[in-house]
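Heads up, one of the protein chains got dropped from this complex, but the rest are sitting where they should.
Just so it is clear, A, B and C label the chains in written order, and each chain counts residues from 1 on its own.
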Amino acid sequence: MKLSLPLAMLLALSLAPAARAANEADYKSAYSAAEAASKEAASLRHQWTVTVSALAAAKKAGDGGDFNRAVAAAKEAEALAKASIFQAISEKEAWKAMEIR
Amino acid sequence: MKARSSILLGSLSAALVAFALTSARVVAADKIDPVADAKAFQNFFFQKFPTVKHEDFVNGPYSMNEDMKRQWQEKEEFPPYEFALDAGKEMFATPFKNGKTYADCFPNGGIGIRQNYPYFDEKEGKVVTLELALNRCREANGEAPYSYVKDEMASLTAYMAFTSRGKPMDIKIPDDPRALAAFENGKRYFYTRRGQMNFSCASCHVQSPGERIRAEILAPALGILNAMPIYRSEWSGMGTTSRRFVTCNSQTRAVPLDPQADEYRDVEYFLSYVANGLPISGPGARP
Amino acid sequence: MTAFTGPFATRRLILQGAASVALLGLGNLPFTPARAAANDKYPEEAFKQKSEADAVKALYGKTAEPSDKVKLDAPEIAENGGVVPISVTTTLDKVTSISFFVAENPSALAASYKIPDGTIPSIANRLKMAKTTNVVAIVEADGKLYSATKEVKVTVGGCGG
Partner (left out) sequence: MASSIRVRATANGDITEVQALIQHPMDTGLVKDAKGELIPAHYIQQLKFECNGKDVFVADWGTAVSKDPYVKFSFKGAKKGDDLKVSWTDNKGGSDTTTAKIS
């Protein structure tokens, strides 16, 4: 129940219609947003392996000039990082529910 | 449509009830009480698996499934960790370049002491695991540290575990707020969900021990570290507790911490303490 | 050996040495040629065969018939495909060979054992299995082949990563 919010967010992001072909500027901004979110997730020590690989894929596509794919991958990485941040914050209290007492 | 809304209503009220319950307990549970935690932890498993003999829990999946137990016993006739054990025994006795040996770093010459690790080091204010103590001993004697995850470190800990086989786990928590905090931090790590799979250690080892996870049977959390280090057929080699934590993390798609991160040391402290009284069964053989 | 022997002398020494070894070798050859050559040859061909049927033909040159006198013991579900404990025992007598086949492994023949007389026809070993498939044990007793088959489920462990 609690986690449906980030999944919905993930879906919303991927459905957003790409108005026109992405260019380097779009890639740079999407990538830095994803990188910031990923750094925060890492600082909370809740980073996901899939975030790291999506970020790497974005960089690889970006370096290769395929900005469409790079922006999509960066957006996915950002969404994943945000979901792991949400998980870290909600788990600060939620873990107690499972504790054996 | 009607059914869906009733489900929604049902889950909302359940959440409310759960919230009320936890908040009441949260207030009561602020005081960290390892003794009560250990008792509750052990009783949970003793009641959930009444037919399993208490000391059998340390055999992990093999205490949960007959077919697996038979395969294990067949392997134990001539166990695959035999080579690591001999290598560890030889290494343990080989003096460092400065002539000292591991025996000089450990109480009782390092023999039959594995059940007291990890311990809380009051000078350092942190939990110290057996692997950490071994590497510190090496560095103190001018030797390069070993990898915390496998090979030499696993052979050394295999031999030290072997010398403690059968002795009950005996972890102490000194009356020091930092030790209690480390215990609590380990407990929190154990119950915290992580990775894209959104699993915590408890999701598998408390909620569904004895169930299948593809080819393997999930081990109960009680006594799960008593068999460390383990020879896993999947790794076709030995692995220490840290290797198990690191690989478990990456399986749930959580980025692993470094092998001797504080969280890993604390969760090892927590899991070992709640298994006090259960025998050391390392080195172990696992799927 | 004086220092001036030079290459010719050492060559002569080597030749003499070789001759004597050959003589020695010849000396005890007649006692064990038949037995050693017959059953020590490594069945290279049989291990190359992909399917179980071809492997059996290459190894024994005849086919086996199932028999309940061959008791094959293998797990329901292998805890790990790399280390599957499999054992066989039989009440048949005059057993001369026992072999294990894993039907859908890259090559079916896994292991083949020669049982000299005086050795009890019962073996345990640990084999690798690529996937869920039939394990077949074949016993050669008094020149005829008897077999037992059991399916072993094999898959990977853990939750994936």
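Brief remarks on what is shown
We adopt the following convention: a contact is a pair of C-beta atoms (placed from the backbone, for glycine too) under 8 Å apart; a residue touches a chain by one contact, two chains touch by 3 or more.
Owing to the predicted nature of the structure, the values given are computational and were not obtained by experimental measurement.
Note that the absent chain touches B, C when the full complex is taken as a whole. From the set C:57, C:126 or C:144, the residue in touch with the chain omitted from the display is C:126, counting the whole complex. Interface residues of chain C with the unshown chain, by the touch rule above, are 39-40, 42-43, 47, 82-84, 87, 102, 105-107, 109-116, 118-120, 122-129. Counting the whole complex, the residues of chain B in touch with the unshown chain are 77-78, 80, 82-83, 86, 90, 236.
Here is the rule we go by: only the chains that are shown with their structure count from here on.
The touch graph of the protein chains shown is a line.
Centre-to-centre separation between chain B and chain C, using Cα means, comes to 41 Å. Contact of a single residue of chain C with at least two other chains is seen at positions 161. Touching two or more other chains at once are residues 250, 253 of chain B.
Interface residues of chain A facing chain B in the complex, by the touch rule stated above, are 1, 3, 42, 45-50, 52, 80, 83-84, 87, 91, 94-101.
Of all the residues in chain B, the ones that touch chain A in their complex are 11, 15, 18, 22, 25-26, 29, 37, 40-41, 44, 187-188, 191-196, 198, 200, 202-203, 206-207, 250, 253-255, 257, 263.
On chain C, the positions that touch chain B within their shared complex are 75-83, 85, 87, 124, 126, 153-161.
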